[in-house]
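Only one protein chain is missing from this complex, and each of the others stays in its spot.
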Amino acid sequence: MRLHVQLTPEPIPATPPAPAPGPETGAFVEFRGLVRGIEGDRAIGGLVYEAYQPMAEREIARIADALAADHPVQAVHIVHRLGPVPVGEAAIYLGVAARHRAEAFAFLAGFMDLLKKDVPIWKTNTLPAA
Amino acid sequence: MRLHVQLTPEPIPATPPAPAPGPETGAFVEFRGLVRGIEGDRAIGGLVYEAYQPMAEREIARIADALAADHPVQAVHIVHRLGPVPVGEAAIYLGVAARHRAEAFAFLAGFMDLLKKDVPIWKTNTLPAA
Amino acid sequence: MTLLYFAQVRRITTLASESIPSETPLTADELWQNVLQRHPDLALLRPAIRLARNGAFASAETVFQPGDEIALIPPVSGG
Partner (left out) sequence: MTLLYFAQVRRITTLASESIPSETPLTADELWQNVLQRHPDLALLRPAIRLARNGAFASAETVFQPGDEIALIPPVSGG
């Protein structure tokens, strides 16, 4: 598995530098987790993310390796944005290339579950609604 | 659910006119099914797709409606390419916007399973390897 | 009624579609008798073929009417 991990304060581009699918790639799945305008039942303008960056990068790699053992994928590209993220923009991007879709789907769902359990990244604040 | 279905002989663009996520969208998933360079154990240059087009469009809409009853999603954009599709290019694109990722993932996986069961689209031929 | 042939079915019929004269409604069995008379080599595929009437899968009870568009749907392989 080729793995690329990036934590960045920059907006996640509409077309991130995704893993280039090779001739053996049959499935390419991309996920964006977007900031919603409602947190609890309150309108917000965005969220602020913070990370323990070196550990977050290590945990992401550890999780990806563990999942890839069960769901072999070819390439994974992960970007998590840090700092303020306005409503409608992506806090996280995942691109997964695999031979078959089943592996890509299982990897993606499993990764997001583990991210929200083990990766030291936090929503630390909300931005006021516009 | 807003649903857009397109069967087209044109290449699926790198950034299809995906459903614009609204402020209530928390998950946006995109899937591309790519033509692999191996069919069975033979190197190929591509696949040729054929459809019973009006019925394929109706079946896609029927499947999407049925799945959305169980997995409420906000917007779905589906493109299936017809005719010759070279290796490495997408035969199908699915974009799914939903409040939460669980719905989007379940919709996507369920849709692809049903597509391969009930939608009258066929791989009718292979293109010779380059 | 008009019959539509796709994929493996069309490779056997060598036709994309054909009209068959029918003044009266036909059951699926009657329709198949008619089709197999024209294209006996479809017999082997028959168990794998689903019929569609006017763009929707037929059920066991479907009756095919004069004027219907009837498609023979071999196993699909999209995506």
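When the chains are written out, they are named A, B and C in that same order, and each has its own residue count from 1.
One rule holds for everything that comes next: a contact is a pair of C-beta atoms (placed from the backbone, for glycine too) under 8 Å apart; a residue touches a chain by one contact, two chains touch by 3 or more.
This is a predicted model, so every value here is computed, not measured.
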Contact set (omitted chain vs shown chains) is A
Touching the hidden chain, out of A:38, A:55 or A:127, is A:55
Touching the hidden chain, out of A:44, A:73, A:97 or A:112, is A:112
Where subunit A meets the chain that is not shown, the residues are 33, 49-52, 54-56, 58, 80, 91-92, 112, 115-124
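By our rule, only the chains that are shown with their structure count from here on.
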Chain-centre distance (mean CA atoms) for subunit A and subunit B, in whole Å, is 22
The distance between the C-alpha centres of subunit A and subunit C, rounded to whole Å, is 48
Taking each chain's mean CA coordinate, subunit B and subunit C are separated, in whole Å, by 26
Where subunit C touches two or more other chains simultaneously, the residues are none
Listed in rising order, subunit B residues that touch 2 or more other chains are 33, 112
